[in-house]
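One protein chain is absent from this view; the other protein chains keep their places.
Chain lettering (A and B) follows the sequence in which the chains are written, and residue indices restart at 1 in each chain.
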Amino acid sequence: MTPEPHPGSTALVPLALVVNGDAVRVAVPAERTLLELLRYDLGLTGSKQGCDKGDCGACTVLLDGEPVLACITLAVDADGRGVETVESLAKGQKLHPVQTAVVNHGAAQCGFCTPGMLMSAKHLLDGSRTPTREDVKQALSGNLCRCTGYTKILDAVEAAAREMAEARGGD
Amino acid sequence: MLPLPAFEWVSPGSLDELVRALGESPGESLLLAGGTDLLPNMKHGLFAPRRVIGLRRVRELRGIAETPAGGLVIGGGAPLDRVATDPRVMARYPALARAAGLVASPQIRRMGTIGGNLCLETRCVYYNQTAFWRGALGGCLKKDGPTCFVVPQGRRCVAAMSADTPAPLIAYGASVELVSVRGTRTLPVAKLFAGDGVKNNVRAADEVLTKVELPPPAERLFSAYEKVRSRAAIDFPLLSIAAAAVLDAGGHVVELTVVVGALGALPRVVRGLEITRAAPLSREAIDLVAEAAHTQCNPLSSLGAEDWRKDIVAPVVRRALAGLAPSRIAG
Partner (left out) sequence: MATDDEPHPPWRIGTRAPNIRSFDAVTGRQRYADDLTFPGMLHAKLVRSPHPHARIRSIDTREALALPGVHAVVTGKDMPVKYGIIPWTQDEYPLALDKALFVGDAVACVAAIDEACAARAAAAVHVDWEVLPSVIEPEAALAPDAPRLHEGHKHGNITKSVQLSFGDVEGEFAASAAIVEGDYFFEGTTHGALEPHCAIGIWEPQGVLTVISSTQVAHYLHRELSRVLGVPYDRVRVIQPPIGGAFGGKSEPFDLEFCVAKLAMVTGRPVKLLYTREEVFYAHRGRHPMKMHFRLGATADGRLTACDAKTLIDGGAYASFGLVTAYYSGQLVTAPLRLGAYRLDSTRVYTNKPACGPKRGHGSVQPRFAFEVSLDKLADRLGMDPIELRRKNVLEAGERTVNEFIIKSIGFRECLDRVEQASGWKEKRGKLPFGRGVGVAGSFYISGTNYPIYPNAMPQSAVQLKVDRSGRVTVFCGLSEMGQGADAMLALIVSEELGVDLEAIRVLTGDTDLTPVDLGGYSSRTTMMAGNACLRGARDLGTRIRAVVARKWECPARRVALAGGFATDREDTARRIEIGEAFRLAEAELGALAAVGSYDTPKDVHGDYRGGTIGASPAYSFTAHVAEVSVDLETGVPKVEMIWAAHDAGKPLNPMLVEGQIEGSAYMGYAEAILEEHLVRPDGLHRGPSLLDYRMPTSLDTPHVHSMLVETADPEGPYGAKEAGEGPLHSTIPAIANAIFDAVGVRIDTLPFTAGKLLRAMREQREKGGG
């Protein structure tokens, strides 16, 4: 039932992109998704696959700073662009405030939704305003979590927002 | 993993290149804007194009600009998130901003475009399934077989227009521009759609939807959008209502348009609303409109929960009309 591939169309497409600050040159078949590129070609397995078709948010990464679903993004469409994954959040030994908050609030149980959740949260927190709880709910509404019931995740992101606002010297 | 079928990738850098690339082999090529509809469908084995043409690098498709008359032109490649949060769209066309802002999820709104939304494949519980599932079913009228499982005796596919933005765009009287090697044509959004679930738009295979043009809002234009879905995010509409009303200085109806989405292949414009003209939009008038919508709209099992959806047409229309928000020209 799966459609037959067109023979001869699997020529590799060369790409140059920036992944977590590193310039990366690879050649992939056009049908490779960004998630497959990250996980299986580049070994960046932090981004997860929960559905592989846009329904769960586990594969959320930032593409040119915006949260997108890597499982329904073609790797070739990320040519020339910047990708950030969960692996980029900590700087050296220092965790990002939202990572610390998730640890301290017990907001990661199985942890499978966590990388995607963190990338959506990071994008929200990078904005200038300190978000309300409703804003946090909205920003995370494309990331399913099956373990936590969201309460502690919302608490953690709010706490990180407060901490980042303080670090900035108030809002 | 759901492997994608193989294809050739083309990523033109300008509209001219794009139109030519598409013109070369229109029947074998598919356009990819955000890909949020096309790629899940390809993973389901619904399409296996020889060529996929990416729109991202085509600058002419981006951006939101003012028309001299005070309307807006939205590029076909404008992401839904931009449409939802653009201050001009929010002020002048609040129902459109709301509809775009209620699509799917934050990530999908950043990827998905208004062009892709207007050209969204129709949806049906028998169609949006994996190749294995459809094989087990035996294939439906829309794709692989002779039978419609929604209307067993039906000859025509009733898969539903499930996008959020068409209804408000129709209510605002918007138009789209389609460009191909053969030329350019403009048509009202209402005319973009056709009543066939297999292909519910009149876009020819070689045409690109380049822009959506919204006429300047009339004075005292009020509009609203209501979306019904099971889940508060990551969910297509089960029913959607867009309403636009132009009132005169005394609050009397000059023109009232109500558009219902997610019924069949075609967004439905509720007929017979002239009866509301020249009178205030009173409780009674609203009830009349709701009743008209209720009788004219028959949700099908293509999206499930059809009895309930029928039951709530009237209350949701009432809710939309009770929540009409003004268009603010300045802003």
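Methods note: a residue touches a chain if its C-beta (ideal position, glycine included) is under 8 Å from a C-beta of that chain, and two chains touch if they have at least 3 such contacts.
Computed from a prediction, not measured in an experiment: that's the story for all the values here.
Participant: Among A:A30, A:L62 or A:L140, which one touches the chain that has been omitted from the display?
Facilitator: A:L140
Participant: Just to verify: which one of B:G23, B:G70 or B:G135 makes contact with the chain not shown?
Facilitator: Only one listed residue reaches the unshown chain, and that is B:G135.
Participant: Can you say which of A:V13, A:V68 or A:V86 touches the chain missing from this structure?
Facilitator: Within the whole complex, the residue contacting the unshown chain is A:V86.
Participant: Spell out, residue by residue, where the missing chain touches subunit B.
Facilitator: Counting only subunit B, the missing chain is touched by 1-3, 105, 125, 128-130, 132-133, 135-137, 228, 230-235, 305, 307-308, 311-312, 315-316, 318-319.
Participant: Touching residues of subunit A against the unshown chain: what are they?
Facilitator: 1-2, 4-5, 31, 39-40, 44-56, 58, 85-87, 89-90, 95, 99, 102-115, 118, 136-138, 140-154
Assume only the chains that are shown with their structure count from here on.
Participant: Could you pull out which subunit B residues touch subunit A in their complex?
Facilitator: Residues in contact with subunit A: 1-9, 11, 32, 35-36, 39-40, 43-45, 48, 50, 52, 54, 56, 104-108, 110-111, 131-132, 134-135, 232-234.
Participant: Given the complex with subunit B, which residues does subunit A contribute to the contact?
Facilitator: It comes out as residues 1-6, 9-11, 13, 29-31, 33, 36, 49, 52-55, 57, 60, 66-69, 72-74, 76-77, 79, 120, 138-139, 141-142, 144.
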